[in-house]
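One structure follows; several queries about it will come next.
Yeah, one chain of the complex is gone here, protein chain that is, but the others are all in their spots.
Presenting subunit A:
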């Protein structure tokens, strides 16, 4: 079992003026294989820092991250990442983008082609595989990014606001796609978002983080992700419990934001 264990992770950045910022303080968390977790929080709560530590782009000042039995020491193919937008390689076609990971591993061409064709079918871009990525719409580009990440067979998928730049309709379709892929592939997924609704819909577990220092404020276990698989997400949103949770979390984040603003005003 490849569980993801975050063990007492703290992160402090030294500033040029001699001071320092505590971006994360004593964050501990265990994610079982195949769980999907969304992360919410006001700006400056260390969500992205946490994700960068998990991806291996940053080394924590204290504590450690362990995936399975291996300690995370740098970026690796077993932890794939989907970025907000603009992280595709525009000098490559759709097919080459999706096949990037396998190509880096030196996978034989036939095998690579099979994986790429299969994944482009899964994300619904089969007829676009020879296009240049800049010819695609924003939603299609994020499908390519998802397929590119999946092509590498990662154990954990880290998503940094992958749907943040999409319009509402495309976003809803993509949320359905994320749920479907999660259930079909059984990957562990961590998703950072600014949208409370998206966090509720896509989080089997939902982490609300608080700023100064960045820490876990509250954790929820929610039924909506399971209920949403293969369903119309609008039906899920109509559930009375969904509305209740949304209000609860929204006011929690509002309070935190007010506190930050008040602090800044003094």
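The rule is short, and it goes like this: a residue touches a chain if its C-beta (ideal position, glycine included) is under 8 Å from a C-beta of that chain, and two chains touch if they have at least 3 such contacts; residues count from 1.
Going forward, contacts and distances are computed from a predicted model.
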item	value
Identity of the absent chain, which is to be given by its UniProt protein name, from "Amino acid ABC transporter membrane protein 2 (PAAT family)", "Monovalent cation/H(+) antiporter subunit G", "Taurine transport system permease protein" or "Stage V sporulation protein AE"	"Taurine transport system permease protein"
Residue in contact with the excluded chain [from A:41, A:60 or A:101]	A:101
Selected residue (touches chain absent from view) among A:86, A:124, A:186 or A:243	A:86
Touch criterion as defined above, residue of A:66, A:132 or A:227 at the omitted chain	A:132
Interface with the unshown chain - residue positions in subunit A	55-57, 74-77, 79-81, 83-84, 86-91, 100-101, 104-105, 132, 134, 148-149, 152, 158
